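Apart from one protein chain that is not included, each protein chain of the complex appears where it belongs.
By written order: A and B. Residues from 1 in each chain.
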Amino acid sequence: MGELDRLAMYTQMVRIRQYESRIMQEYHADKSPAWDIGAGLIPGEMHLAAGQEPAAVGVCAHLKKGDAITAPHRPHHFALAHGVDMNKMTAEIYGRTGGLCKGKGGHMHLFDPENHFSCSGIIAQGLPVACGQALAFQRKGTDNVAIAVTGEGAANQGAFHESLNLAAVWDLPVIFVIEDNDWAISVPKDASTAGASNADRAAGYGMPGVRVEDNDVEAMYEAAGAAIDRARAGDGPSLIEIHTLRLFGHFEGDAQAYRPELATVNERDPIPKYAATLQELGELTDDQIASIQADADAEVDAAIEFAKASPEPAPEDALLHVFA
Amino acid sequence: MMRNASVGIIANPASSRDIRRIVARGPATTTNDKINSLARLMEGLAATGVKRVVSMSDAGGIAQGLAAIAQKPSASHWPDLDFVDQEITHGPTDTISAVRSMRSQNVGAIVVLGGDGTNRLLLGETGGTPVASISTGTNNAFPRHDEPTVVGFAAGYVATGAIDSSTCTYRAKSLGVMDGTQVMGALVDVAIVDGDRIASGAVWDARSLREIFLCFAEADAVGLSSVGGHLRPTSREEPQGLHIRLDDSSPVRVTVPIAPGLVRELGIASVSTLEPQAEIRIESEAGVISVDGERSMRFVSGTEISVSLDTNGPLVLDVQRAMAEAANTTTTTKGEDTHG
Partner (left out) sequence: MSTTTETRRITTAKAMAEGIGLEMQRDPNVFVMGEDVGAYGGIFGSTTDLFGEFGADRVIDTPISETGFIGAGIGAAVEGLRPVVELMFVDFYGVCMDQISNHMAKIHYESGGNVKVPMVLMTATGGGYSDAAQHSQCLWGTFAHLPGMKVVVPSNPYDAKGLMISAIQDDNPVMYMFHKGGQGLVWMEKNPRSIGEVPEESYTVPIGKAAIAKEGSDVTIVTLSLSVQHSLDVAEELEAEGISVEVVDLRSLVPLDKETVLESVGKTGRVLVVDEDYKSFGLTGEIAAIIAETDPGLLKKPFSRLAVPDVPIPYARPMEYGILPTRDKIKAAVKDLMA
């Protein structure tokens, strides 16, 4: 495990939050007054990860060149924390030719082979792919690891259980990261899941399972570091479930009428909490808070400008890239 | 026999899922294991005539799981099961508010399902109510490994008055951490650890240990108290504790399990007896204080921190003594003689 860099983790969380907040603004900006999900500069479903920054930042702080991530339909925080180019990612979300996937993927299908980053919009189905990436690392004799990210709702899918079993049977260098944000769209965990903790489910496969409470970035950092060290050393897979927070709706446009704790959600925001911790430790000044925020604002604004300046694809481009 | 005897249940949904599972193959007590332990406890309580059980509520699925079993026909003979009406914060205050509610409802005993960390939360809260523990945490020095069904019998005998609790309880020791006033307590150990990270809580990096204070140190202990157990075994019921200073360059070495599966060699600078009420000043400039194996509080240079041993911990129900006492005082007149 490397040295804990608190300022870097805080900065990364702020950067992600600024990104998600601005994408939310941009997404809604030209969809009013008659809201239409397919309209506007950013069309389609939009699943934002504000509040879930500790999950991505705590894990990605340990990753190195060649390590892979498969993210689910809510992928931006892991993409940014893993070093995916913000400009190209934003252009992809805007459906432009300068995007990561030339406008073919969109926000749920971000592919960055240089960083071994991919997503799948199908619940839990990215996990088997991550196992395959881990299998490739194992076969090539590298010490790279694959991070398989999914939500707690996905843990009721067969693909989740097949992946845990395969990873355990083959001792794959894969770390399953479960983001438990309490809600599978509108269904609470206790109505959907037998056995409250997915860390427990790991035990059924002979795999260490850890649950990180309180959306705590440093606890996530430490658990992920231990799991990643273990995988790199050839000791096999682990599972980390973090109790995190979906600050926004399942997707943009979700009124969240089903969510009784909605009024108090902002009180659980992990970023101000972490800022307070760092200030208490004397590792973060007010000036730094302001400059980190200003840098994030500028970077995100530039990425949005980049995206908007990138040309739209031509209709006939749809026929390209079916086959290599 | 007390009519309407009742017993409280505290169950920690978060116990046994910490980082030690990764670094040392720490034990995994699943939520379903915990629910089943409580179901077995209920059988013991039912057998002794307990009429009502008050359980803590939680969002981790334990209360929900126990309630689901209680609804089944096979549980129709159980005591009535009520849950504390409490706001769930996912934090330690859930446990504390549940205990307060139980005491206001005059429960005759409290059963705690959890490890050292869970039991610690009860410090100063249980007063004269006997406390029995069922071990489910990752690292358990305080709770004994008793079968929940038998714990149910023991707690039930005490709560119903079938046996006199004075015959089978003792007052546990505790440790207080003070920076002028007491800020934290511990039931087993207080440790001073290098660095400024609380992070995942559990103490698992032996190199970071500087000082350990122990309420008791059994020779067969696991966790930080094993350091004392290997050097100078100290019982739960004698008034003194231990204070150990560590120094990696010391020629005095012990090899101990600082967590299940995590065996480390430590250098010992000194071992001294900790007398009750003696305040020991911590020498470290800055660091993190762990209580019962959990990193809990940072302190910075210039903070005056001291630790002292107290003999006013929870009233612990010794299950073995309770069952022995019950064998002497309770008789069964109904049923067949199986020795025919």
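Everything below uses one rule, namely that a contact is a pair of C-beta atoms (placed from the backbone, for glycine too) under 8 Å apart; a residue touches a chain by one contact, two chains touch by 3 or more.
All values reported here derive from a predicted model rather than from experimental measurement.
Across the complete structure, the visible chains that the omitted chain touches are A. Between the chain not shown and the residues A:L100, A:A199, A:L284 or A:A307, the one that touches is A:L100. The missing chain, though absent from the display, is touched by one residue of A:K64, A:K308 or A:H321; that residue is A:H321.
Of the listed residues A:M89, A:L166 or A:A275, the one in contact with the hidden chain in the full complex is A:L166. By the touch rule set out above, chain A reaches the unshown chain at residues 68, 70, 99-105, 109, 111-113, 116, 118, 120, 122, 125, 127-137, 139-140, 146, 158-159, 162-163, 165-166, 169, 320-324.
Rule of thumb we're sticking to: only the chains that are shown with their structure count from here on.
Once the centre of each chain is set as its mean CA position, chain A and chain B turn out to be 37 Å apart. Residues of chain A touching chain B in their complex: 4, 190, 195-197, 199-200, 202-203, 208-214, 216, 218-219, 221-223, 226-227, 230, 238, 243, 280-282. For chain B in complex with chain A, the residues that touch the partner chain are 13-14, 17-19, 21-23, 25-26, 28, 30-32, 59-62, 64, 90-91, 196-201, 298, 300.
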